[in-house]
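With one protein chain removed, the remaining protein chains of the complex are shown where they sit.
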Amino acid sequence: MNIFESHESTVRSYCRSFPVTFDRAEGSLMYGVDKRAYIDFFSGAGALNYGHNHPYLVEALTSYIAHSGVVHSLDLYTRAKERFLEQFVQTILIPHGMDYRLMFPGPTGANAVEAAMKLARKVTWRTNIAAFTGGFHGMTLGALAATANADKRAGAGVELGNIIRLPYDGFLGVDTDSIDVISALLETPGSGYDKPAAIIIETVQCEGGLHVAQSTFLQSIEALCHRLECLLIVDDIQAGCGRTGSFFSFSESGIQPDIICLSKSLSGLGLPLSMVLIRPEIDRWKPGEHNGTFRGHNYAFVTAAAALEFWRDNTFATQIMANASFLRSRLKEIQTANPTTISEVRGRGMVQGLVCRSASHGAAISKAAFEAGLIVETCGPQDEVVKLLPPLTIDHAVLDDGLSILSSAVCGIAKNERAA
Amino acid sequence: MNIFESHESTVRSYCRSFPVTFDRAEGSLMYGVDKRAYIDFFSGAGALNYGHNHPYLVEALTSYIAHSGVVHSLDLYTRAKERFLEQFVQTILIPHGMDYRLMFPGPTGANAVEAAMKLARKVTWRTNIAAFTGGFHGMTLGALAATANADKRAGAGVELGNIIRLPYDGFLGVDTDSIDVISALLETPGSGYDKPAAIIIETVQCEGGLHVAQSTFLQSIEALCHRLECLLIVDDIQAGCGRTGSFFSFSESGIQPDIICLSKSLSGLGLPLSMVLIRPEIDRWKPGEHNGTFRGHNYAFVTAAAALEFWRDNTFATQIMANASFLRSRLKEIQTANPTTISEVRGRGMVQGLVCRSASHGAAISKAAFEAGLIVETCGPQDEVVKLLPPLTIDHAVLDDGLSILSSAVCGIAKNERAA
Amino acid sequence: MNIFESHESTVRSYCRSFPVTFDRAEGSLMYGVDKRAYIDFFSGAGALNYGHNHPYLVEALTSYIAHSGVVHSLDLYTRAKERFLEQFVQTILIPHGMDYRLMFPGPTGANAVEAAMKLARKVTWRTNIAAFTGGFHGMTLGALAATANADKRAGAGVELGNIIRLPYDGFLGVDTDSIDVISALLETPGSGYDKPAAIIIETVQCEGGLHVAQSTFLQSIEALCHRLECLLIVDDIQAGCGRTGSFFSFSESGIQPDIICLSKSLSGLGLPLSMVLIRPEIDRWKPGEHNGTFRGHNYAFVTAAAALEFWRDNTFATQIMANASFLRSRLKEIQTANPTTISEVRGRGMVQGLVCRSASHGAAISKAAFEAGLIVETCGPQDEVVKLLPPLTIDHAVLDDGLSILSSAVCGIAKNERAA
Partner (left out) sequence: MNIFESHESTVRSYCRSFPVTFDRAEGSLMYGVDKRAYIDFFSGAGALNYGHNHPYLVEALTSYIAHSGVVHSLDLYTRAKERFLEQFVQTILIPHGMDYRLMFPGPTGANAVEAAMKLARKVTWRTNIAAFTGGFHGMTLGALAATANADKRAGAGVELGNIIRLPYDGFLGVDTDSIDVISALLETPGSGYDKPAAIIIETVQCEGGLHVAQSTFLQSIEALCHRLECLLIVDDIQAGCGRTGSFFSFSESGIQPDIICLSKSLSGLGLPLSMVLIRPEIDRWKPGEHNGTFRGHNYAFVTAAAALEFWRDNTFATQIMANASFLRSRLKEIQTANPTTISEVRGRGMVQGLVCRSASHGAAISKAAFEAGLIVETCGPQDEVVKLLPPLTIDHAVLDDGLSILSSAVCGIAKNERAA
């Protein structure tokens, strides 16, 4: 029994699927203490969109450290934070024609969601937040209430209230448009649905099973928010920062959320950082009304500012879309070759997955792939979706290798099944 | 208007009191972009007990970066985490005769509190957590419910339930022992107080006004928890990691909490990290029941492991107590010299403060001190306490200088008042 | 200003629509202090199914009073209660082949609903109750949470939690079957809908706008409850006691609820009484776990026992159905004659209504009818439905007269509108 098993809480999870002690990592590869390399199609659950230890980001951080830059600063002004603000405004907001205030609510995505929900309630004087079937927003009590997963919810130990649950795009099948049902429930007088303070949505449900909201759905939700005079919050924590091809996952839909939550790959290097973008009109926080010790994580500001270099022009976006196209075609091939095992390819951009007909196959494929040197996770309420989340910066050859390993793993499972 | 004022949310707070853009920091000093030095008696609200950029910690981190060590790993096993676990067990747990499981719930103190509260509810099948008047436990919805501050609570926008509020040690004045009232409320049949899942307590209320729980009070609370069959949670996020003289602030009382929350100075360098210590018998988490993207912040594991070197023997503790003794005597002198302005010296170890008779004097003293080159904050429900939280590693001369600045600031306020 | 206006709370409501002081009442007629007679199509909102002061019931009560029968008895055994129990078992339960325990939770319908919800939560260890759009279940905090009406909900002043709101039969229009949406929300893993303790339903939403649940819908809900292992509660407070033609409104659907709530016309004479029928297997109350001062209202037991005489054979049911058929045909005629004013005839049995195209017409019709000597109310979220709830015992001639008054009122409104 190693020290993890003897001394770490039973709550540990991913290490159970990938029972190796990792030491080093570069680009799309992680290395165990035994120096074995693993292709990483997991990317820190979306926190490593630029791969491991990207030299440009490491260099920026190393310089900062050498300069004895301030590490921790609560919400004091620092040069590192100033640079990040300048870069973000210049590189992201202005080119997108967006006008938002930036809030650093603490370094986790859950903190961003909690802050967004608080602000929506404060601004609207309403208490309910509408969230979606399959949604995932974090583990702290406010964010957990908005999270759909039954096991996670059960951990709360108290009633998770003040949430209205709406059917996500496609949830009700092909014959029923979710937006019609949502509208009926929220807009019919006397329905019993109290008007929400906000609707919070992920454009792709990366934890909930890779369900994708179509642009038309997002537009309908935005219009509904206007009619209900409630806020639209996009939780772009996993789908943002380039995962779907553009910096914000909702850009292609043209919607203009009132609040946007970012985290995960925001710092670029995988350092804890989160940010809430707020339309200036609703930035009604009182000073210090939401605070936290690690709001001023300057290492993360430094690498986050450096990571924005990827977004200076369209090169990176173009590269992502090319990789995404290749990824999808290869997954389709795997599906076609294994129709009794894989029912569907789901997802968007560089977050795509294979939906297994049998929930247990998800774990089996992940396990087989890992044994062959590929880290790939599952998602969905029953872990029935094999989720691919490669670094956006992945070399084509490594992506290809990883997909070959995955293909073999799926075929192996399919063959075993036919034999059984 | 700088970019902070134009683009950062109005929620920003400390920067309003200390309106300088900081660039570098070393030991007990922070430097503005104009190179002016400030003595730091704030220490990142307790996240920088070992001072800024301690060379030993920076060196450990720099080596790790040079090695391309894994930065982000969710809860995968990494060499960096392994080393931290080994060090923590060897340096802290075994010498204290403590047997606990370690949980990494996400990098913030609030996350540690949320996890602790969840676990207590899960283990006991009860829903209420008892927390104290003046307590501060974080800003996410679960932790916020346990937090006493009215302004912070008001930010929630929803009812903060499932909390029982108990009077802290000394809260009811000298004639009424809080423990008697607590016992009556929680132990009298038919009182209407449902039995709590846990009692959560800070041994020093560092945000709530520097109230200190005596050892006898802590022992009585522990005994009460046993009688009620509820858990005892010590939130040692601000008072722990050496702030009061020993690694855990409760060691001198001899109590054995069921759950201990650590964060802030745990990483040593000010990097986001938190940890929950759990008695093995109640480590009943299901795998992944509480999770989070930044549980595996390896930079923080590296520096946290290095910081444990301070605790190899008693040298550091002895040094802290010497500093604390000097700090207290100087504060007492200031009080004695300004009896109409300062009513009391409060606190313990290296977290002590001056209680102002007029709430507005707290901010005035902080402001005057900052103009003279000292960063010192206020706390308490009306910011009436000037709170001193110098690095534990501070040089005697710097501590002395800082206190001289503070003394002048207080005298200046007192003089102005007499003139008025 | 009369004493009502000077001294009764502004909360008073029906008296604003029917501003007469009533003195006497017999059968389907109410008499003002000025001796003017009004035909009563309101029947105490369903509490007077057998009309006012039915001689048989009055005689039973008068005898009991003359005997000095116990009036108030908490839940002590009394001869009056014993007789009611015997009659109810013999006349209702045995002929219907039903096996239920009887609980008297207090004299109001809300109390019956609160008790039903408590028991469902207790038995299943779940906290949420699923209720329907348009549902009405009472004004106390538990029952109010299940009630859909926005104005009533707003009165709570606190968050109304622990309720899941489902679309009622027909709520989503003709193209979407509510049961499909309900099933998707409650039965899809990871939807975020926690399994409910019970589903509570009215077979006709007498307050919510006279929407009717089809038998197939009720059967589907019952099947769903079985799959979810949750309880089925029928709130038969307004639709029961014969209103739809049989003693229980759900009899024709063949479902077997786990819990049935009765009140309103249960006592026959309009005296406060309510009852909860509980399947024996789930009668897991501890003695006194739900109590109340007025559980033993013996006058109501006496008249309730007498009222069961109506159900000795099928005569009464046959008469109700004949009246209902006549009522519907006359309402259809009114609709046909006023297509621009009335959009639809809704309801079932002896609770039917005219749906106005303009919400304001509901009140106008009620007002005009009252001026012509007919008491008829409105319902629906915007009071857009003119609701007819005549005594079940009404003479054909009086029913005909009342409908003529109503017809004139509708025509008058329609004519005014055309003129406008």
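Here the chain labels run A, B and C in written order, and each chain numbers its own residues starting at 1.
We adopt the following convention: a contact is a pair of C-beta atoms (placed from the backbone, for glycine too) under 8 Å apart; a residue touches a chain by one contact, two chains touch by 3 or more.
Computed from a prediction, not measured in an experiment: that's the story for all the values here.
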Checklist entry - Of the listed residues B:33, B:172, B:321 or B:363, which contacts the missing chain in the full complex? => result B:172
Checklist entry - Which residue, B:55, B:161 or B:254, contacts the hidden chain when the whole complex is considered? => result B:161
Checklist outcome for this item: Residue list for chain A contacting the dropped chain reads 158-159
Checklist entry - What is the set of chain B residues that contact the non-displayed chain in the whole complex? => result 127, 131-135, 147-150, 153, 159, 161-162, 165, 167, 171-173, 176, 180-181, 184-185, 188-194, 208-209, 380-382
Next on the checklist: Take the complete complex as the reference. Which residues in chain C touch the chain that isn't displayed?
Outcome noted: 2-4, 7-16, 18-26, 30, 33, 44-48, 52-53, 58, 61-62, 65, 67-79, 81-82, 85-86, 89, 101-111, 114-115, 117-118, 120-122, 127, 138-143, 145, 151-152, 154-159, 161-162, 197, 263-264, 269-272, 276, 278, 283-294, 297, 299
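Simple rule for what comes next: only the chains that are shown with their structure count from here on.
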Next on the checklist: Given that chain A and chain B are copies and touch, would you call their interface same or different according to whether over half of its residue numbers are shared?
Outcome noted: same
Checklist entry - Quick one: how far do you have to rotate chain B to sit on chain C, C-alpha fit, nearest 5 degrees? => result 180
Next on the checklist: Averaging over Cα atoms per chain, report the distance between chain A and chain C in Å.
Outcome noted: 49
Item to check | Geometric centre distance via CA averages, chain C-chain B, whole Å | outcome: 58
Next on the checklist: Centroid from C-alpha atoms only, then distance chain A to chain B, rounded to Å. What do you get?
Outcome noted: 31
Checklist outcome for this item: Note: chain C residues in touch with at least two other chains are 159
